[in-house]
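A single protein chain has been omitted; all remaining protein chains appear in their positions.
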Amino acid sequence: MILLGVILFPFLSAIVSFFLHSEKGSKAWALLSVFIEGFLVFFSAYLYSQAGYLSVEIPWIQTLGIHLHFGVRGFELWMMILSAVVPAMAVVSSSSKRANPGSYYGLLLGMQGALMGLFACANLFLFYIFWELSILPSFFLLMGWGGLRKEKTAVTYVVYSLAGSFALLAGLLYVFMSGGQVSVYGQMGVFILFFIAVAIKIPLWPFHSWQPDTYEQTDHATTMMVAGVLSKMGLLGILKVMLLFAPLGAVFSSDKVIGLAIVSILYGSSLALVQGHFKRVIAYSSLAHMGLMAASLFSGTSEGIQGSIFQMGSHALNVVGLIWIGHIIYERTGTLKLAELGGIRSRSPFLSAVFLVVILGSIGFPLTNGFVGETLMLFGLYSVHPLFAILAGLSLVLGAWYMMRLFQAVMLGKGNSNLPEFNLTWSERIGLGVIMVSIVGMGIFPQPFLDFVTPSSFKESDSSCTQ
Amino acid sequence: MMLFGMIATLAFPLIGFFLITLLGRVLPRPVGGWLACVSVAGAFISAGTVLLTCESSATIGLFNWFEVGNVSAHFSILVDSLSLWMSVMITGVGGLIHVYALGYMKDDVRLNSFFAYFNLFVFFMLVLVLSDSFLGMFIGWEGVGLCSYLLIGFWYETHAYAIAAKKAFVMNRIGDLGFLFAILMMLFFWGTTQFSVVFIQGLGLGAGVLTAMTMGLLIGAVGKSAQIPLFTWLPDAMAGPTPVSALIHAATMVTAGVYLIARSHVLFSGAPLTSLMVVGLGVATAVFGALVALVQRDIKKVLAYSTMSQLGYMVSAAGFGAYSAALFHMTTHAFFKALLFLAAGNVIHGLHGEQDIFKMGGLRKKLPFTFVVFLIGTLAIVGCPPFSGFFSKDAILAEAFAYSRTVFVVLCVVSVMSSFYMFRLLFLTFFGNARYGEKHPHEGALVMQIPLAILAVLATVGGCLDWPQESILTPVLGVTLVVLALSGGVAYFIFGKQVDVLAKQPVSMGYRMLWNKFYVDEVYQRIIVGPFLSLSRGLNQYFEIFLGKLDVVSLRSVRWVGYPFKKMQDGNSGTYILVMTVGILCLLVGLFL
Amino acid sequence: MTYLETIPSEWYLILSAIVFCIGLCGVLIRRNAMSVLMCIEMMLNAVMLLLVAFSGYYRDFSAQIAVFFIMIVAAAEVAVGLVIFSMMFKKTSSIDLDDWGHLKG
Amino acid sequence: MVTLFLVLSLLTVLSALCVVFTRNLIYSVLSLIVCFFAIAGHYVLLKASFLAVIQVIVYAGAIMVLFLFMLMLMNLNKKAEASKPFSLKVVAVGVCLLVLVALVSIVFLSAPRVCFAPLAPVSGSVSALGPLLFNEYAIPFELTSILFLSAVAGVVMIGSYGKKAKKQ
Partner (left out) sequence: MYSIIILTVLGIIGMLGDMLPLKRLFLPVTLLGFALAWLGYFFEFPMHTSLFSFDLISMCFGGVMLVITGISVITVYGYGSFKHGSEPPYTVLALMIFATAGGLLMVAWSHLMMLFLAIEILSIPLYVLVGSQGDRKASQEASLKYFLLGAVASCIFLFGMALYYAGTGSFLLGAVHPHSLVGSAGVLLMIAGVCFKAGVVPFHSWVPDVYEGAPTVITGWMAALVKVAAFGALTKMVGSLSYSVWGLEVMGMAVLTMTLGNVLAVQQGSLKRLLAYSGIAHAGYMLLVFLPVTETSITTVFFYGASYALGTLGVFTVIHILEQSGLSATVDALRGLFKRNKTVTLLWCLSVLSLAGIPPLPGFFAKLLVLMHVVKAHHSGLLWVTFLNFLVGVYYYFRLILYPFTGGLSEESVVLSVWQKVGVVILLILTWGAVLFPEFLLSVF
């Protein structure tokens, strides 16, 4: 029953938060509900480690045969922990002075609830419903508190996301109509449909044009949620839905998909080099990282898959750290354009130290969480074909290049004289400290997280995808 | 005893790093520096005791890192003569340079962070040297790269230094990619990168696979030890403070490549093609480094190129199997190159940052101590008999002689060139007329002179540390003496006397080619970096906008499709009824189909 | 031989179809709202004729009741129609359908 | 009998054509009245005498008078009615002809009714219609009251819109 609590609690707290109007009150409420949610998730993780499988089923609509059926396995719980931690960071990091904070935090909590539901759901319809439900809060957050070009970005974002979810709906209906076991030919069709939906959400190369604008225009908490957790929904889609309902499709086209993923890796890394805005660099870098994760998921080796799931967690952590630092800089200097930034290191060594650690994490520097994931993923790709590993490895080099360019543009140099003083508040110091420690901690002791991610249940679905 | 000793060696620099960073603001200025020196000294003592006391080699398992599927990795320390000797050398030379840096960096505002990075560097170097698996070594490998980035870009206010640091880091990353690729192959074939496992099963693999794996290791070594393709970062790395150049870009980090090849000699012996490549690369780098060093004006750049050519020596030695000679040369090179760099540091310190040797000269009288020390260093590097350089270089020459004639001849030419440019450097800085205007150079503080003295002693005595078994004294001794005298004389004749050096710059095509380092940097920029950036800018410009246009285009096509129907809705009820009638007509006609 | 035997049912069908189509044509051609309304009345009469004819053929009076109701509806329609036309006339003193075509697009 | 049918239907068709194609509105109203009388004649032929009388009284009498009254009110009789562009007219006529052709072809293609069951000839329709109307069809008869109620309410509401606004 705790699963239901985990899923419904964010929605309830979101509704309550809509009625709060005072800045302090709504932020306090958001913090409280995020921590309670975190507690619930960790408690269910504890229960899971005891029981091995949590599940709950309640009939909802008999006529369509849709039941509220939630069942959780290792990697889904790992994602739920993720989608408990990232909103916590988002709420902690968001400064309280913004227009009508009540609905702002409400939407954030609503998105968290949708994500929890998605990660825990065990039947296809629920998967689709939560998949679409997660688009709405991000759309409204973008519209309510977005940047200057928010209208155009919002339309592109919605059209892309909903086109993806229609493809998912089509595939889902096909599977539903053919009663679960799909013919070989059918599996190819279903695979393509699911792949379009997943490729738009991850995003992969040709479907990514919504990502940079959305990352740039949304305010930082939404970017954290979108970059940190929403993109993982796509990867989870691969694990949960594609590999179970269209395994043959996955077999035939895994090379093509890996090829496309590698194109998006190289494309993302090379474009991140020439971006002029802080968040666009993050957007393209996460395009590259997500491409690598998707490729290793399709590699079919258990190490590759486990590495990519572990990397989902570490990438979320790194992205959240980067965006938080971006937000801190934005609050004090009012701009995130790389040309106008610089010289922050001399004003705040702590911030630059954290920024350096997070960068090292995101480019896969040993002793950080990125390295463990990258090595396992590259190993997964290598076992498919050495060439893939080399090409994907290029992203390490390019990654170092654009991340160091970012570090240098933001932190080093003299910087313009009118840069304000950079004294970080206590909450920011603690938050960034926690991120830094956990990045290095996950890098040095990854085993507890890796064990967490390979429960026995994963094995048999693992067998289905290793054919 | 050994367990405690080894863990202590590793732990000291790490504790030093954490102490300095955490208590940085609290400690008064010099204490941070002393803390760093103490920790490195502690590491040196414990490494030294372990080296002296116990003979047998062992591996100490610390904790296992991760274990996924059939891939596993563990942190553990390998204690054998090679790793012990390397760790003693690192901590010893490192300690001396720490002491020197106390004086050199005295007036810098961020002294604590400097020494913190120094300690971190020593820690990562020890991890690199002491780990018992390639993955552990990889941690040290990249850690050292990071510290070199931090230290090269230490004075980060000036934009050029930051660019140099970034260039060094990215170039190292390219090398690391090769190394990682080799690691992936090992993990794929054996599931672990433990030396014991790899070296036993290594030869079992097919020649092709082994060549690929060793090629990966070679690329790693090339990236780290600044061999031919990936060397352009080393001269720019001189942007860092001189102690950094001394420690990282002379004594320790750059030798990591040689250590890697030496450590995995089993694999290299199994892949003849790669060893040939190693020799070729080593020799080519040696020649290239020596040639360019002939014309350089910046004192640190000359030393950098000489380091590069000496590294070429070592790599080629490792290439044709002379691992012990390569390691011996590496040790002696560490001593006299560190000595030369620190002496150069003294000179620069004295002339308040002036690095162009054409603006120096006649410092013999002003900086007597530095002159003596610099002279010892030069004689050592040139290979003058009593000094250590002679023994180690000629050991390599002897092995080269046994390996192949051409290699031997080329290496001899390189040693001649190296002696020429070292003497040129010596005479331009210390002899001739004083061209440094009204600066009045002064000797460094005592704390800078003690390490110099110790290093000078080591440079002279270093030769006997390792035993030249077969007496190579006879013919080679004579030849080297003649060559030395000859090149010394020529160098003195050109640069020694009170002559206006600037006018004598030859303007020939060859000179300009050498001066611009065979335009290698510009070639990289124009062939690889430039087009890549313009490609991504182009993509960013046009492709992204094209993708962005996709939905606008689809919207316009929907509008275009709908336009005739929109015109049909023209507001006149007559037309509406006409549409209805046509609809009925179609229905009735449909009835017949 | 009653009248109905002599006249085959097709004839009535054709007659009412002709009158219906003429009414429809009148609706399409005329520009004046009043004449359109008249043509609509004519179409209704065509239908009533058909119903009465076939009620005779089927000897079933329910069709005539239907005709009766149709007349009622027609009357109500004309009433409402004429009110609408009169208000239009009061507004712009013209009930020409082409003048009343401003809602478009 | 047949000749009478032909005469009446010819009269109906001609008057219908006249309604549609005359210039002057008054003439078209009058020809419409003639058409109604012709149809009433048909009803008599078909022994639906009650309907014929209703037709004459309701249609010819009430509705047409209303039309004439409205025409006079809007003094539309003077100027000749403007006509639509010729091309539109041709299209309209063409479409209507096509519909007619379709209907006629349907009539001929459908299986011919062999013959109608020769039931007892039906005498005067009033005595038959009356009970039917008030027994089976009583409820619909009441429903028509809703129709008229709403028609009346509507007419009053629209008609008096101008006055009430002026009264404020």
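Going in written order, the chains are labelled A, B, C and D, and every chain counts its residues from 1.
Rule of thumb we're sticking to: contacts are C-beta pairs under 8 Å (C-beta built on N, C-alpha and C of every residue); 3 or more make two chains touch, one makes a residue touch a chain.
These numbers come from a predicted model, not from an experiment.
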Visible contact partners (per top-of-document touch definition) of the missing chain: A, B, C, D
Residue among D:V53, D:L133 or D:L147 that touches the chain left out of view: D:L147
Positions on chain C contacted by the hidden chain, ascending: 9, 13, 16, 20, 23-24, 27, 33, 36-37, 40, 43-44, 46-47, 50-51, 54, 58, 60, 62-63, 65-66, 69-70, 73, 76-77, 80-81, 83-85, 87-88, 91-92, 97, 100-105
Contact footprint on chain D, counting only the chain that is left out: 103, 106-107, 109-111, 136-137, 139-140, 143-147, 149-151, 153-158, 161-162, 164-165, 168
Touch list for chain B against the chain that is not drawn: 555, 558-559, 561-563, 565-566, 568-569, 571, 573, 575-577, 579-580, 582-584, 586-588, 590-591, 593
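In the analysis below, only the chains that are shown with their structure count from here on.
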Computed distance of Cα centres, chain D from chain C, in Å: 5
Residues of chain B touching at least two other chains: 574, 578, 581
Chain C, residues touching no fewer than two other chains: 24, 28, 31, 98
Pairs of chains in contact (touch as defined earlier), listed by label: A-B, B-C, B-D, C-D
Residues of chain B that touch chain A when the two form their complex: 64-71, 113, 135, 138-139, 142-143, 146, 149, 153, 156-157, 159, 162-163, 166, 169-170, 173-174, 176-177, 180-181, 183-185, 187-188, 532-533, 535-537, 539-540, 544, 547-548, 550-551
Residue ranges of chain B in contact with chain D within the complex: 574, 578, 581-582, 584-585, 588-589, 591-592
Chain B residues touching chain C - in the complex, by the definition given at the top: 566, 569-574, 577-578, 581
